[in-house]
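Step one of this worksheet: look at the structure below.
Heads up, one of the protein chains got dropped from this complex, but the rest are sitting where they should.
Showing chain A:
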């Protein structure tokens, strides 16, 4: 028999453990809705979203800011009952199939037509919309006008011209292009497919099972082995430092970098989409948008949906403030992006045009991690190891086909 004292010491031990477990940093009362954001880098965003949440009068909202590996943290929290009621993310077919997300079609109301169609598509799985887009991010090619003039090079409009420009701009200790420390295989793999008129997945079929895909990926190898790429920069492609420090004449980065580049270089720069491979292909820019989503395990789905509707449908002033006052994003609603004065001139205006004409989903819902790993591995082996593009692309296509078969039968 366990004595009372012994029981007490055991209880003490478990209380100790419980104390360790309960400090999740969530805080707040049980009454509040829990809303999660990843940590935006721009100062002021956290205060802004907290201010928006506070103005929702129907129920208190606890905003949690999540620095670090947000995707993994979110995915793990969605498995348990302890996850947020409302969170930002992009929908994946796997979480939809696992019943983790609440369809939000009824939240949109009349405003649905106001959202840019290509952005809404990235939040649509099997015909239902699972996220209300908050802010559009996009990637594009930045080039230094003065260096182009000095070298007598025109802004490239085909992939071959891009490779040629990169080679010719490599001189005096300056490299032609920086497209990530992995040699471009990461961020340019999608644009390379699109440049040839192909895609990751199309109508539940492999979108790149085509000899032209090998040719397009082969161009990335040509670029890599030309010796004109900057490799191993201190900051990776998402930061414009290599470009603003004059280490390269072109860099692949994103719209968010425009203010920093403007500050460093004035108007000595221009932006371009990733060029087309041939006449059949198309220039492209990868776009993605975090959307507000509702956890299917939430005990207060209706209130959560109401919060999402309030923040991102009703309060258009919040969407405008969120997109344009801190970092540099494009509001997903046309009525806002069209009248935003910040987006009517210079590189930003070009970016808005690219999103309208050349947008491609950087992370479509049906591009699962198995497919991504298979494809990225193949591209990396072609680009960095010089493996045969034909063989590698075919092998990746096979793997993607198996995964699609599993998903759609």
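As a convention for this text, contacts are C-beta pairs under 8 Å (C-beta built on N, C-alpha and C of every residue); 3 or more make two chains touch, one makes a residue touch a chain; residues count from 1.
The criterion applied here is as follows: contacts and distances are computed from a predicted model.
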| item | value |
| --- | --- |
| Omitted chain, identified by the protein name its UniProt record gives, among "Allophanate hydrolase subunit 2", "Sporulation protein YqfC", "Cytochrome oxidase subunit I profile domain-containing protein" or "Multiple sugar transport system permease protein" | "Multiple sugar transport system permease protein" |
| Which of A:230, A:258, A:285 or A:307 contacts the chain that the document leaves out | A:230 |
| Residue among A:62, A:88, A:182 or A:199 that touches the chain left out of view | A:182 |
| Footprint left on chain A by the chain that the document does not show | 3, 5-6, 9-10, 13-14, 16-17, 71-72, 75-76, 78-79, 92-95, 97-98, 100, 173, 180-183, 186-187, 230-234, 236, 238, 242, 247, 363, 367-370, 372-373, 376-377, 380-381, 384-386 |
